[in-house]
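Note that one protein chain of the assembly has been removed; the remaining protein chains are unaltered in position.
On to subunit A.
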Amino acid sequence: MVSASGTSFFKGMLLGSISWVLITMFGQIHIRHRGQTQDHEHHHLRPPNRNDFLNTSKVILLELSKSIRVFCIIFGESEDESYWAALKETWTKHCDKAELYDTKNDNLVNIESNDRWVQMRTTYKYVFEKYGDNYNWFFLALPTTFAVIENLKYLLFTRDASQPFYLGHTVIFGDLEYVTVEGGIVLSRESMKRLNRLLDNSETCADQSVIWKLSEDKQLAICLKYAGVHAENAEDYEGRDVFNTKPIAQLIEEALSNNPQQVVEGCCSDMAITFNGLTPHKMEVMMYGLYRLRAFGHYFNDTLVFLPPVGSEND
């Protein structure tokens, strides 16, 4: 008798697990064709061709460097105040303008909600209304992210901001490709325009969650999709991700176990744009490691020129 109820218990467990898997997979997204493998196009975006600029004059290249204006939005809540202080003192100094939105102690945007998607879209609306005319690229990151704005500008400088770009580290979730917020989200001015039109006029960007709460980065992707804006995964010339969702140390540990012969080459791109999961101390160390520490005798023939920020000590 015991064995009989035992097997039925396990049959029940099996059924429960399977039904959970099925519900999660299908409950959140639209099913277009049952039983057919989905023909999904994974979009990639790479830096410009170096040879295109060999004959361009220095004056034009300087103008080009200045014409890429990046607005940085640091969005989220952090464990303590020192994160915000560190962000102000480190990489955000390299943005053309940066605003820090602490969603826990918000006194800037006045978002009256604890829902992350509501907070995010209110923030985007606020930013577009206030800054949409003066900047052509909008970069949103978490308080634990470190970004190299010069490398972001290099990735973007041949792109037309009046086209709808939506870039970062993308993940495929069913038939939705979205940019994860941990890696940082880049929107061109056109994407911001379209996003804000939708937020103004319709309910299409309301909460799309069905059973489980959808994270705000997925919601953003669904919303942008209605406006015809699709996510693209940003990569370097070798196809390596430039937006990283983990800190360097973790990526190295992974490379040590997966690829011990080629740890540094396998870990990360030379033109990496973001790393996530950094503490304030690690951000300070990154400033030194990135903007100062280098090997003498190695020179680069770069197309763009970026000057160090005024009145700064740690870069």
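In this text, contacts are C-beta pairs under 8 Å (C-beta built on N, C-alpha and C of every residue); 3 or more make two chains touch, one makes a residue touch a chain; residues count from 1.
The rule we apply is simple: contacts and distances are computed from a predicted model.
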| item | value |
| --- | --- |
| Candidate names "Glycoprotein-N-acetylgalactosamine 3-beta-galactosyltransferase 1", "Serine/threonine-protein phosphatase 2A 55 kDa regulatory subunit B", "Origin recognition complex subunit 4" or "Leucine rich repeat containing 58b"; UniProt protein name, chain not shown | "Glycoprotein-N-acetylgalactosamine 3-beta-galactosyltransferase 1" |
| Option touching the unshown chain, where A:Pro143, A:Pro164, A:Gly183 or A:Pro247 are the choices | A:Pro247 |
| Sole contact to the chain not displayed, among A:Ser78, A:Asn151 or A:Thr170 | A:Asn151 |
| Residues of subunit A (touch criterion as defined above) contacting the omitted chain | 1, 4-6, 8-21, 24, 50, 65, 148, 150-151, 153-154, 236-238, 247-250, 252-253, 255-256, 263-265, 267-272, 277, 279, 281-282, 284-285, 287-308, 313-315 |
